[in-house]
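My questions will all concern the structure given below.
A single protein chain has been removed from this complex, and every other one stays in its place.
Letters are used for the chains, namely A and B, taken in the order the chains are written, and counting of residues starts over at 1 for each.
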Amino acid sequence: MSSAVFSRSLVKPQWVLPSRGRVGMISLIAAESAIFTIFVVAYIFYIGKSLADPMPKDVLEAPIFNTICLLSSSLTIHLAVRALRNAKVGAFGLWWFLTMMLGAVFLAGTGREWQRLIVENGLTISTNLFGTTYYSLVGLHAFHVTVGLIALATVTIFTALGKVKPEHSERVEVFSLYWHFVDVVWVIVFTVVYVIGR
Amino acid sequence: MTCSERTRKVVSKVAGIAVLLAGILLAAKLSAGASAGPSQIPSIFKPDSTPADSIFNLSLLVLGVTGFIFAVVFSLLAYCVAKYRRRSGDEDREPPQVYGSNRVELAWTVIPILIVLVLFLATARVIHSIQDAPKPPGTIEVVAIGHQFWWEFRYPALGVVTANELHVPVSDPSHPSPTFITLLSADTDHSFWVPRLAGKTDLIPNRVNHTWIDPHETGLYLGQCAQYCGTQHAKMLLRVYVDSHEQFDRWVQEERKPAVVNGAAEDGRRIFETTACMNCHAVLGTVANGRFGPDLTHLMNRATIASGAAPNNPEELRMWIQNPDLIKPGSLMPAMKLSGPDLSALTTYLETLR
Partner (left out) sequence: MSSERLALSVVDHGPRSIGERLNDWVVTVDHKKLGILYILYALLFLIIGGIEATIMRIQLVVPHNHFVSPEVFNRMFTMHGTTMIFFVAMPILFGFGTYLVPLMIGARDMAFPRLNALSFWLTAFGGLLLYYSFIGGSGLYGAGNAPDVGWFAYAPLTSRAFSPGHSTDFWTLGLLVSGIGSIGTAVNFIATILCMRCPGMTLGKMPLLAWLNLVMAGMVILAVSPLTAAQIMLSIDRYLGGHFFDTQAGGSAALWMHFFWIFGHPEVYVLIIPAFAFASEIIPVFSRKPIFGYPVMVAATACIGFVSFSVWAHHMFTIGMSSYANSFFTITTMAVGVPTGIKIFNWIGTMWGGKIQFRAPMLFSIGFLFQFLIAGLTGIMLAACPFDWQLGNSYFVVAHFHYVIVGGILFTIFGAFYYWLPKMSGRMYSETLAKWHFWLFFIGFHLTFDFMHIPGILGMPRRIYTYEPGRGWDIWNLIVTIGVFFQIAGVLVFVANLLWSFLRGEASGNDPWDAWTLEWSTSAPPPEYNFATIPVVRSRRPLWDIKHPEDPDWKYE
């Protein structure tokens, strides 16, 4: 009983709607942005309000190298996606792997920084307001990097097994939106924590 | 669709509004009527102090406007329901399919915006008049500290510390002597609400809030904590005694004095000072200087104990000390587990603290 069908000519010739994957990922990014915004607001609100030492300027050193790695990974993932769209699976694999490595270096660098802060400077999440907000914000970001790394690793394995084809270029592009989001968040976190807050 | 259906729909509308009106009229009767002297009903529509008065006057405007809106929209709805019901025999044709009307939409957008502006301006004025009120020279300063589940009141300039029952002088509009209260909290959030004197203001730890009252009539005003603060939030009651100036000065003089020393209550005092009592309670002029619980120096000047949960008489006092859960289960007063004679001696001592 579907006589709701009219002759096609009465409708616009091409009925094209946005891609589900892209819309879904953008919605997810919006939600995550809201979560990060709250943590950033808390961080900014508590700047200068700690009742105990250490203070940011005493212990924080801007992680320049880490940041360069992470931001470069946005470039490499963009190149990977472009390669796959142009059916260059080999080049895709290389750039994708490089992205994953750069992300891993970033994460390792964060781990090293935390180790120094905890062991040498005595700053933990329970030390003072600075500790609480710092580890929460940077940790939340690192968590998102980790999730991204797992996804990157999964695709790397599939690529190595030869299962990734040019028709998957849209899917990797959708994932790359997530990765770019993680980088943008880092720019904001870096500015708030290491520039404004110090 | 039958006539009885339509009748019942309209009747339901009318019944609904009748119930509402009845309620409003009853409430109005309760709140109006009697003279503006203090009564035990803490109605916001019986204000007796400038902040509460300002709020009451604003509320008349707000109620008037919303009442008018209700009357208009309800009439339209009732009319619609009555007139545009489907009548039997008329089921074949659909009514004219009207999609909208820009002019009508504009009208019922612009008018509400204007109403909102008027209400907002009136409201902003009252906000400022209450929150940014200046302190005239005759002001009494009180610091109120909220605890789970009692009120601590300090008068820094007058050297008075008391609990749960606030005494303030009456304020004559020509020579105002309002009471400005600084609100702090020792633990969780609380809220100071005495409806006939002012709107409520919260007591939040690590934050300093302010409120003020200038009662016009002497008497007792009731209130209670209005922000959920834990198990016994319900019995964190407030009593505000508005005294004449002479009464107030006399009260201050009494409260400033150290505790009465009464030889007949020596046993009780010894028990008080050697058991855990003095860890929480203070009695001015003795070694007891605990701050966790209410100051007991002039306990017998208060009409109630346990922040209003029980009247202040010997039986209730005994019960409170021996088994507070019978009066206020979940309060932070521990059961003292004293023997009978010890309890009697202690109670006797407490009864000397006037």
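Remarks
Throughout what follows, contacts are C-beta pairs under 8 Å (C-beta built on N, C-alpha and C of every residue); 3 or more make two chains touch, one makes a residue touch a chain.
Nothing here was measured: the structure is a model prediction, and the numbers come from that model.
Shown as candidates are A:Ser27, A:Asn86 or A:Gln115; the residue that touches the absent chain is A:Ser27.
Annotation: of B:Thr231, B:Gln247, B:Asn301 or B:Thr352, B:Thr231 touches the absent chain (contact as defined above).
Contact residues of chain B toward the unshown chain are 1, 5-6, 9, 12-13, 16, 19-20, 23, 26-27, 30-31, 40-45, 52, 54-55, 58-59, 62-63, 65-66, 69-70, 73-74, 76-77, 80-81, 84-87, 90-91, 94-101, 104-105, 108-109, 112-113, 116, 119-120, 123-124, 126-128, 130-132, 148, 183, 187-189, 191, 193, 195-196, 198-202, 204-207, 209-210, 222-235, 237, 308, 329-330.
Even with one chain removed from view, chain A keeps its contact list with that chain: residues 1-6, 8, 10-12, 15, 17-20, 23-24, 27-28, 30-39, 42, 45-46, 49-52, 124-126, 128-129, 132-133, 136, 140.
Here, only the chains that are shown with their structure count from here on.
With centres defined as mean CA coordinates, chain B is found 50 Å away from chain A.
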